[in-house]
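What you see is the complex with one protein chain gone and the rest in place.
Order of writing sets the chain letters: A and B. Residues in each chain are counted from 1.
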Amino acid sequence: MSTTTDADTSDDSTSTGTETGLAAETAAGPDDGVLVVEHLTKRFGGLTAVDDLSFAVQEQEILGFIGPNGAGKSTTFNCITGTYPPTEGTVYYRGEDVTGESAYDMVKRGMARTFQSFAPLYDRTVVKNVALALTPDKLFSLSGLRGGTRDRAVEICERVGLGDRLDQTPGELPHAGLLRLELGRALATDPELILVDEPFAGLSNQEVGEVSDLLADLRAEGLTLVVVDHNMRGLLDLIDRAIVITFGSMIAEGTPEEIRTDEQVQEAYLGGEL
Amino acid sequence: MLELVSLQTNYANVLLNALSISALYALVAIGFTMIFGVGGVLNLAHGALITVGGFTAFWTTGALGLSIWAGLLAGALLGGLVAAALYLGVVQFVQDDAVVVLLLTLIIGFMITNGLRIFGQAGTISIPQIIGGSTSFLGTPVENVSIFIFVASWVLIGALFAFVNYTATGKAILAVSMSDKGASLVGIPSTRINLYTWIIGGLFAGFAGVLLTSLQGGSWDMGISPLVLSFAIVVLGGLGSIRGSVIGAYIIGFIDTITVSIFDPQLAGLTGLAILIVVLLVRPQGLLGREATA
Partner (left out) sequence: MSTATDRDGHDDRGRGRGGDLTSLLDPRSLPLRHQFGLVGLVLLAIFPLFVPTTDIPTFIGAIYLMLFAMSWDAVSGYTGQISLGHAFFFTLGGYGSAILNIQHGLNPFLSIPIATAVAALGGLLIGVPALRVRGPYLALITLILIPITRQLFVLFSDSFLFIAPGGLGGNSGFTTPTTPLVGAQPGAVITVGELGGLGRFVVGNLASYYVAFLLFLIVLVVLLAITRSDAGNVFKAISEDESAVAASGLNPAKFKIFAFVLSAAVGGLAGAMAVHSPALNPLPQQLLTIELSLTVIIAAVIGGIGTIVGAAVGAFAFELTEFIFGLSTLQFQLPLVGQSLEDLFPLPLFLIGVLTLFFLPEGIVPGNIELGRDALTWLRQRRGDREAAADGGESWAETEFEPAGRRNLEATSGPGGPSGFERTVERYRKRALEYGHDALDRTRRVIREYRR
């Protein structure tokens, strides 16, 4: 079952009141948010990974994208960010139809993403990894030869907490470091919206807190974030709003409190109370 | 390349030639495609294995004076042996790195063939015919050699099909071709399985090498044309698919034979290559292969 953000949202299963923040939204059109996804569907042969998913991301919010493993979260990300096009549906970014555009075009538009199974470049240092994302997409460019690029890369590394690991290679980084590198690379592309794919997986409690603070800071600086995870622990304290999906469809939408108390979510996900 | 056994415009012979030569090339292609399908390695030394077969038969029948049948056996066996040595000694350590293994097999293949040139015979070699004479088939005479090649090749292909589909080891090969991690999780030792595919590939290539030499003579660089044609076959049929290789071999074999006998003999091999280019541009995974796009 999927719901769109239209004013008549009064499915008993989702809204516990009239103030769901988005109940006031009109039917999701291209301008309803920074990123608007309409009727997104992705089929791989006989398998439907994402089923008629629609949602909108508001400017400077932190939207949580929650679901158990295999729910279709990463697939949705991939469709949105251009890894592959959706089978059906439309993706709007700042009002423009960007469905199926290639990954690098999406990045140039201002939509960056991190990879769940980290994709650093192992053949170069941390700072050079970030520097690559600062490189303009031009065949003839000398910006790297001048000191400016490196300085900016160092700044970004310090921003994400890798200031003391500038010259290490990704192979030497601990798990949390690789995540920070992903964020650093995403930040280097000067994005407006970052889709963060499962940042908390494999982190200790302390690290979860650190990364969470970092993401909140980024939002305070003007970024919009969509954070995917199936680990509720770190996520619910960070996000403003959440979408819960399972088996490719949305089953709930609302604030963290609403999600916590939503029965469907509890059943589908936790088998009981949160 | 695909030289006719005899240049008679005897249609029965042309047909049988196409059938038998295609089967022979199918053998080469099958070995190549199995090594890729199971181990992920493009064995660019495959042509060298063909040459090894031919030269072994040459020495067996020449210097050792044995019969052509001994030569056939020796050629096939030595092909398998060299392939096994190549896998055990070199490839198994580097097969994770696609670039390195590609270059290594290419270079080693060249070393083998150049070694045969330098230490063996720089000129052409020839071996006695397997079976001489001709039989009467539906009223027209057909060369016995062609019949033998056709029958022998299909016996081998059939044996392989049975082996892969009905024996435990054969099914293990299929398993590894699907996922070597998954296969090792159920206890299948992928090193040994890979070794088997290399041995089979080498056996078939050596066998084909002997027969090719007996048909049209051999030389140190005899492996290049069959290898290139095998590329065409394997890509058409789909890298990794045994069935695809057989189908591809017949398609290309027939088109090539027809082109050569009806049009211009100089076009030999070119049609195969043209098909290869078209397939690579239009549908790189071929008829039955896996996804190929970057």
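Keep in mind that, in the parts below, a residue touches a chain if its C-beta (ideal position, glycine included) is under 8 Å from a C-beta of that chain, and two chains touch if they have at least 3 such contacts.
Remember, predicted model here, so these are calculated numbers, not experimental data.
Listed by label, the shown chains that the missing chain touches in the whole complex are A, B.
From the options B:Gly65, B:Gly123 or B:Gly187, the residue with contact to the unseen chain in the full assembly is B:Gly187. Among B:Ala63, B:Val99, B:Ala168 or B:Ile262, only B:Val99 touches the chain that is left out of the view. Which of B:Leu88, B:Ile131 or B:Leu287 touches the hidden chain is settled by the complete complex: it is B:Leu88. Within the entire complex, the positions of chain B that touch the omitted partner chain are 36, 42, 44, 88-90, 92-100, 102-104, 106-108, 110-111, 114-115, 118-119, 180-181, 184, 187, 189-192, 224-225, 228, 231-232, 235, 239, 266-267, 269-270, 273, 276-277, 280-281, 284, 292-294. Although one chain is not shown, part of chain A still touches it, namely residues 82-83, 102-104, 107-108, 112-113, 115, 119-125, 127-128, 131-133, 135-148, 150-151, 154, 166-169, 171-178, 185-186, 188-189, 203-204, 206-207.
By our rule, only the chains that are shown with their structure count from here on.
Separating the centre of chain A from that of chain B, both taken as means of CA atoms, is a distance of 51 Å.
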